[in-house]
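Of the protein chains in this complex, all but one are displayed in their positions.
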Amino acid sequence: MNKNKFAITPPMGWNSYDYYDTAVNEEQVKANARYMAENLKEFGWEYIVVDIEWYAYDAGSQRKQYQYIPFWKVEMDEYSRLLPCVQRFPSAKDGKGFGPLADYVHSLGLKFGIHIMRGIPREAAHAHTKILGTNATANDIADPANICDWNPDMYGIRPDAEGAQEYYDSLMSLYAEWGVDFIKCDDICRMDMPTAKKEIEMLYQAIQKCGREIVLSLSPGPAKIEEAWHYETYANMWRITDDFWDSWKHLLPMFWRCELWQNHVSEGCFPDCDMLPLGKLGMGFGEEWECKFTKEEQVTMLTLWSIFRSPMMIGTELTKLDDWTKSLLTNAEVLRLLKYSNGARQIERDDKHAVWCSMDTEDNTGYLALFNLEEDKTTICVPWNRVEDYGIYGKKGKELWSGEEIDLTGKESILVPGHGAKLIKIY
Amino acid sequence: MNKNKFAITPPMGWNSYDYYDTAVNEEQVKANARYMAENLKEFGWEYIVVDIEWYAYDAGSQRKQYQYIPFWKVEMDEYSRLLPCVQRFPSAKDGKGFGPLADYVHSLGLKFGIHIMRGIPREAAHAHTKILGTNATANDIADPANICDWNPDMYGIRPDAEGAQEYYDSLMSLYAEWGVDFIKCDDICRMDMPTAKKEIEMLYQAIQKCGREIVLSLSPGPAKIEEAWHYETYANMWRITDDFWDSWKHLLPMFWRCELWQNHVSEGCFPDCDMLPLGKLGMGFGEEWECKFTKEEQVTMLTLWSIFRSPMMIGTELTKLDDWTKSLLTNAEVLRLLKYSNGARQIERDDKHAVWCSMDTEDNTGYLALFNLEEDKTTICVPWNRVEDYGIYGKKGKELWSGEEIDLTGKESILVPGHGAKLIKIY
Amino acid sequence: MNKNKFAITPPMGWNSYDYYDTAVNEEQVKANARYMAENLKEFGWEYIVVDIEWYAYDAGSQRKQYQYIPFWKVEMDEYSRLLPCVQRFPSAKDGKGFGPLADYVHSLGLKFGIHIMRGIPREAAHAHTKILGTNATANDIADPANICDWNPDMYGIRPDAEGAQEYYDSLMSLYAEWGVDFIKCDDICRMDMPTAKKEIEMLYQAIQKCGREIVLSLSPGPAKIEEAWHYETYANMWRITDDFWDSWKHLLPMFWRCELWQNHVSEGCFPDCDMLPLGKLGMGFGEEWECKFTKEEQVTMLTLWSIFRSPMMIGTELTKLDDWTKSLLTNAEVLRLLKYSNGARQIERDDKHAVWCSMDTEDNTGYLALFNLEEDKTTICVPWNRVEDYGIYGKKGKELWSGEEIDLTGKESILVPGHGAKLIKIY
Partner (left out) sequence: MNKNKFAITPPMGWNSYDYYDTAVNEEQVKANARYMAENLKEFGWEYIVVDIEWYAYDAGSQRKQYQYIPFWKVEMDEYSRLLPCVQRFPSAKDGKGFGPLADYVHSLGLKFGIHIMRGIPREAAHAHTKILGTNATANDIADPANICDWNPDMYGIRPDAEGAQEYYDSLMSLYAEWGVDFIKCDDICRMDMPTAKKEIEMLYQAIQKCGREIVLSLSPGPAKIEEAWHYETYANMWRITDDFWDSWKHLLPMFWRCELWQNHVSEGCFPDCDMLPLGKLGMGFGEEWECKFTKEEQVTMLTLWSIFRSPMMIGTELTKLDDWTKSLLTNAEVLRLLKYSNGARQIERDDKHAVWCSMDTEDNTGYLALFNLEEDKTTICVPWNRVEDYGIYGKKGKELWSGEEIDLTGKESILVPGHGAKLIKIY
């Protein structure tokens, strides 16, 4: 299996984290899936991803003190593999795991994904539970000093231990059986621990063996640019930023991050700008809030993610989607860039603005994105010589957010709102 | 209680680690104590210290793979406190802990010490066991990301959690009950984890409350010089080097380390050069070996430790002590420096040699130590002007290892063997 | 001017440094140029580059103490611009600079390049000499703390000072007048000093203004991968390693360096593996030596440089070229990769071997390079699945160093000598 064929264009979907934190349940996941199938699927959205701690009892119940309750009960099978907690995922009862939920999602014409943490449950290591297909037990492969510094659930794995690859194989085999299409593996992308690099390779091998085309997504960022080749060889997407939230101080550095990774976007290989924190957010974090980005900043985010071709995972409760946000997520001409553009390059950037270009691979047009990084509106001078050096020569344009047609002949500069963006298709 | 009165001069004793690693047992401890009482006590040696993992089942049994078997059975009471493993310490049965062994050591006129790891047993955290005197349980005070990177037994403690100070109080209360005189707390001195500094303070408070004058020794090094005041305020001795072993590449940097800490030696406050790896060593590490230092290097080590006034803990099986090594450990005129000298200062050092001075606080004499840091013997030019600036004016000398009297009048230089030392008392 | 058109494929030429150090003279440069014109030009070699300190009096005369004699006389015009030292470049007399030498090189159908150091001569700053086209003098734009830590000739420039851009403009204007085709700017690529990034931009602007298509090469490396976009925007080639010499410990890390930069090779943008230290070397460094690479290592170097598409600058005295080395530098089928291949990617690498692929852009073939990183010969298992995933499906092969035809059907592995390489064209 060529892993680059598992995700030929950047994955698009929904993820439970930004709204539910650890506490999402089966009904909520289904409701979001139904919404997607009915309203978003036609625009390319297809993944439904259950994020962190679906295996944990009482997840979210001590939120004031802990995001992840340490040393707490988790659902686990006899082979040291975590299972969905039936408190929140009743269809998982009788050892069915995520099979029934995956079936439901598939029945809507969508794909199903889950989050996992690198490693093996601490509970398993202390209990010396079995590993499928070997004589080793969890304590043999768990490394007591190899931990995640923000989540207490797992021990990292000794890559050289007998049973190590088998454990990851047993996980992917189970997920394939359930019908999982997408794995977001956490505590691995930033390579905080020295074994992380090897564990990425083990995950890759396990997917190759499992017989199912499972997309492999790595978190959290920032990924290490000096390991670009490694990510490209073994994974489909990798986070290039730490958790991204709805504030300008998170959005501004993304221009630098995309600059850094722009040459590393290709079929099956997608540097990942993280989820889209739009609409209603944060209910599981304590109290629901409305996305704090201005409308212009939301346009900026989606323009950058689109032209850069980041994967897009919506982080909101879809059933509460407002019209404005929905309009952003259903602009076919913008979303087309994820599927049909290529070779995006930043052609200019300073503290005040950024300019990007890319080419449409099908209709022989070009794209030009202008970003105003300052608070006040300004006219950005278009560097036409560089646009032409890039290979775009057309003189007719259409701004894709407004739909406005623009005659570019002699057009020296374009007005862009503060923290806003213009995305122009050029014929 | 003024902690500086617990150890007015540098502690002297024996420690099980260098010979037994994790695997020492009660009979072996007793045999070493008897030897000390009969042969060494009169020279000031008095502490018998049981080092790491006295609580661990099967300690040392998987030595080829693990120094410390992870996720393994430990002896623990209902209050999350480790107890001696009865496999190796039968007198600890029926919950008597180290009481009987401490009594035995005391009966010989000696003092009894134990090693502990910073934190609370991982086993306790996962089992939610109780903490004496509070409603908190072990999982409430254990921090899942606060671990030791070389030993798997414990979790560090959240200093602000309810029950944290109480847990350390309960430990010291138990140790005081047993009759412990000396605690070597490990994984704390180097402050690898951010809570270590607070945990040192908690140990100090716990000792103050326990009613027994327990000497507090911190490991492993190197201690942080920028925390000198903290160590001086809360502890009695602190390691200024990582584990010290019998090779010149370990010994040479001690001159720099002692230079760094020379102004920080005072009553109750002793920078610690680590144990003396002399005689037979390493049986518990796989195979017994003979100390790899040359005789001259052994003299150098003891001269430096003496004039600097490091604590001295012998790391060998005492019952196998050879005559040469014994002669080093029973040279009263040399060991006198630990008790009666003060204000040691390096007065010269380069890549080839080092010179130290100190004053005897009782008999109005001075000490001069000359160290040859090169492989070949050489005559070291005595910097008399600096010796006098230091305050030593006498002209009669006695070299304390050989007993040779020296007329220092007009003596410009002194022959010192390669890697060797001369220690001269000056009248 | 689109700088990417100045060097559509990786520059190929000769550089004086590896053989002459600072001390090359006009006759020697001419002799090498003649050799190139007669023997190498037809294979694509075209640049003749005079390396460091062509302006310095007595260069090389105190070689035992100094590579670069500090505070020594340099040739300089009234506008603070360095000129060729007439001691070694007699044709430069009467202010003609490198004009006559450039003319000579051009007359042979070749291109002419020179090395410069970032900044303005220290001599100029202390003498307050003029800057062409401004009222500022050298002391106004020189920054006294902005120096090169290995060469004493220059001060870096304050980018914001009046006269700063004008100084670089005046340099490029002079070089354009002389007929320079290639500038190797040193002390700039690694961005050791904070102004280096701005000085690269100033060089770019000066070249744009000068009216001549001058290729801009940046040294020394390693370039910073996180500044990839900056190099791509403003320069033509940038060193990805510190000075490269003829030893395996220099060659081995190039696999990692090429891995790091593989996605950053494109028209006009070439990560630079540094000069080829082949044949006779080092005369100016003290005593001439023969290239210390084994023949296999030389093949490895040229194979990697070729498939990666590094610029190639020969670092030897060409008139002394032996047959073997000449055969390496005139293998048209190998050198074709610089001109007609594209998209090189490493598809496998571990401690023992590396495998690269690229596509020929003209004849629809692929290239496969196998590298044995160990000392002993070994058969490298060809990862055909990855070769196919890359897009190469042919079954007929030709090894380009030996000329041997290979039937790849069912060919699982290929024998490669220790530290050697096989470069296979696949039909």
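As written, the chain order gives the labels A, B and C, with residue 1 at the start of each chain.
To be clear about the criterion, a residue touches a chain if its C-beta (ideal position, glycine included) is under 8 Å from a C-beta of that chain, and two chains touch if they have at least 3 such contacts.
Since the structure is predicted, the reported quantities are computational estimates derived from the model, not experimental observations.
Contacts of the undisplayed chain with visible chains (whole complex): B, C.
Note on the undisplayed chain: of the listed residues B:127, B:191, B:260 or B:406, the one touching it is B:260. Between the chain not shown and the residues C:150, C:289, C:324 or C:393, the one that touches is C:150. Only one of B:86, B:145 or B:228 touches the chain withheld from this view, namely B:228. Only one residue in the set B:38, B:389 or B:405 touches the chain that does not appear here, and it is B:389.
For subunit B, the residues touching the absent chain in the complete assembly are 2, 4, 225-226, 228-229, 233, 259-260, 262-264, 346-347, 349, 385, 388-389.
In the full complex, subunit C touches the hidden chain at residues 70-72, 122-123, 125-126, 128, 139, 142-145, 147-150, 152.
What we mean here is this: only the chains that are shown with their structure count from here on.
Taken as a graph of touching chains, this assembly forms an open line, each chain in contact only with its neighbours along the path.
Of all chains displayed, A has the C-alpha centre closest to the centre of the whole protein C-alpha set.
The distance from the centre of subunit A to the centre of subunit B, with each centre set as the mean of the Cα atoms, comes to 52 Å. The geometric centre of subunit A is 40 Å away from that of subunit C, both derived from CA atoms. The mean-CA centres of subunit B and subunit C are about 58 angstrom from one another, to the nearest whole unit. Residues of subunit B in contact with two or more other chains: none.
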